[in-house]
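Below is a structure I'd like to ask you about.
Note that one protein chain is taken out, while the other chains of the complex remain in position.
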Amino acid sequence: MKIATIIGSTRRGGNTEELAQMVTADIPTTIIKLSELTLHPFTDLRHTKEGFPSALDDYDQIVQAFMENDLLIFATPLYWYGMSSLMKTMFDRLSQALRDEHYGPQLKARMPSVEAIVLVVGGDQPKLKALPLIQQFHFAFDFLQMKPLSSYIIGEANQPGEIKQDYLALQQAQALNKALKNKV
Amino acid sequence: MKIATIIGSTRRGGNTEELAQMVTADIPTTIIKLSELTLHPFTDLRHTKEGFPSALDDYDQIVQAFMENDLLIFATPLYWYGMSSLMKTMFDRLSQALRDEHYGPQLKARMPSVEAIVLVVGGDQPKLKALPLIQQFHFAFDFLQMKPLSSYIIGEANQPGEIKQDYLALQQAQALNKALKNKV
Amino acid sequence: MKIATIIGSTRRGGNTEELAQMVTADIPTTIIKLSELTLHPFTDLRHTKEGFPSALDDYDQIVQAFMENDLLIFATPLYWYGMSSLMKTMFDRLSQALRDEHYGPQLKARMPSVEAIVLVVGGDQPKLKALPLIQQFHFAFDFLQMKPLSSYIIGEANQPGEIKQDYLALQQAQALNKALKNKV
Partner (left out) sequence: MKIATIIGSTRRGGNTEELAQMVTADIPTTIIKLSELTLHPFTDLRHTKEGFPSALDDYDQIVQAFMENDLLIFATPLYWYGMSSLMKTMFDRLSQALRDEHYGPQLKARMPSVEAIVLVVGGDQPKLKALPLIQQFHFAFDFLQMKPLSSYIIGEANQPGEIKQDYLALQQAQALNKALKNKV
């Protein structure tokens, strides 16, 4: 099983990244930090004649991640009770990618083989207030006809490094790490 | 009561904008189309010494909207079951604005006087699948200590102009328009 | 269009009932007050050989409501952020009714012709905290293959009669009443 981890944080080495590292400890994974890619904003051209232009930025790396991996780990800080705008841009641009005349059809065809895991870290009662975000991921994966979201971890942390004090999130990260090791 | 409408669509004249126009028909409102502003992506610098740099783009218009209006109407298409990345960037950047040494304190102090209305238009069972987004707006307005979200409309539309066929959304838009007229 | 209103309140003449009356003002509707029926608790016998026994209480009136009406209005107070236990018992018993050898098949076949409206009245930030309940109704109607839930009203009230002060809920009730009148 090939795994890629897509990090939606804008800060390096933050709690979200740390949680992702625990989940993938000793497991080969491609790490994609969205903050290091150039991703143009999404403009909805679905209903124009010309459709979407070819992307001339780093979005190909996202498409590639879907094409070449069996499991995608989406790790995002909880900003305003949703995913980071960085990761949201990545998702919005997916609408464009799916309509791309070159790789759109293959990308669509690939989706049912891809599984996803979601990791979220927030500071304001995330175990409750991140649940709408988890629902949105569910709906999105359903729409994409990906495998159903089987697993997610919601961690609580405010200050840098604080995720280590969320005992339950650590437990879940370890259990998930063990489960992934059995699968890889 | 001063009203501003913040449009998160990337397409002009789309269903979301149309729904917003119905809600504000014959009511003076400042319209802010996020697609016409330059908004840099958000980078989380909360935990750095330097903090956030002054924004050198059009974000001031957003700050101004909060400072000068009593009611903000947030109108967004439902993309991937969340707000558009354009609007999400606006919210994420708010974290920066609230910490700005110049206008941050005033902006915070202003929040309890501001009311919000949310308009969402989506194509895939939005009356169910936009509910997590509505919850997120609730949580966000609570966090900002704004007045509680009293009113929202979820419209259903796929093709351009289709919102006109969502009879119930039209009814709600008219009722809201009438209520706003009584208040203005 | 034939309409029945199912009231899940345990108090007579409460806010929930009042909201339901506004929605159905001047419209013929059968009113079923669950508090006036004898409904035995639900016991899950799906996996036993004998299956469910015939109900010997008033549940037939619920089955009849589904069989004979085109629109069901479910009106419930928000208790502990869910429907009243009275109404929950009614739903749980539906699992039994759908498996009844006499009327189960007809009841199932009837579902796609039935539309539903949901009315909820709560006291603790219901416009936010009743949204999970609305989602549950959506899922339930989907499961039953009923028409999708197109319309719901969440009212806020604590003391008896207080619903009259929820201006927005009243507006929505009027709009819905008007819409129903056009359909009847």
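As written, the chain order gives the labels A, B and C, with residue 1 at the start of each chain.
Convention: a residue touches a chain if its C-beta (ideal position, glycine included) is under 8 Å from a C-beta of that chain, and two chains touch if they have at least 3 such contacts.
These numbers were taken from a predicted model, which means no experiment stands behind them.
Chemist: With touch defined as in the header, list the contact partners of the absent chain among those displayed.
Modeler: Counted over the whole complex, the chain not pictured touches A, C.
Chemist: Touching the left-out chain: which of C:Q61, C:Q136 or C:Q174?
Modeler: C:Q136
Chemist: For chain C, which residues lie in contact with the unshown chain of the complex?
Modeler: Residues of chain C in touch with the missing chain: 9-11, 14, 35, 41-45, 47, 77, 79-86, 88-89, 91-92, 94-95, 124, 129, 131-133, 135-136, 139-140, 143, 159-160.
Chemist: Give me the chain A residues in contact with the hidden chain, please.
Modeler: 125, 127-128, 131, 134-135, 138, 148-151, 167-168, 171-172, 174-176, 178-179
Going forward, only the chains that are shown with their structure count from here on.
Chemist: Where chain A and chain B touch, do the two copies share over half of their residue numbers, giving same, or under half, giving different?
Modeler: Mostly the same residues.
Chemist: What is the distance, in whole Å, between the centres of chain A and chain C, each centre taken as the mean of its C-alpha atoms?
Modeler: A distance of 38 Å separates the two centres.
Chemist: Give, as an integer number of Å, the spacing between the C-alpha centres of chain C and chain B.
Modeler: Computed value for the inter-centroid distance: 33 Å.
Chemist: Tell me, which residues of chain B touch at least two other chains?
Modeler: Those would be 131, 135.
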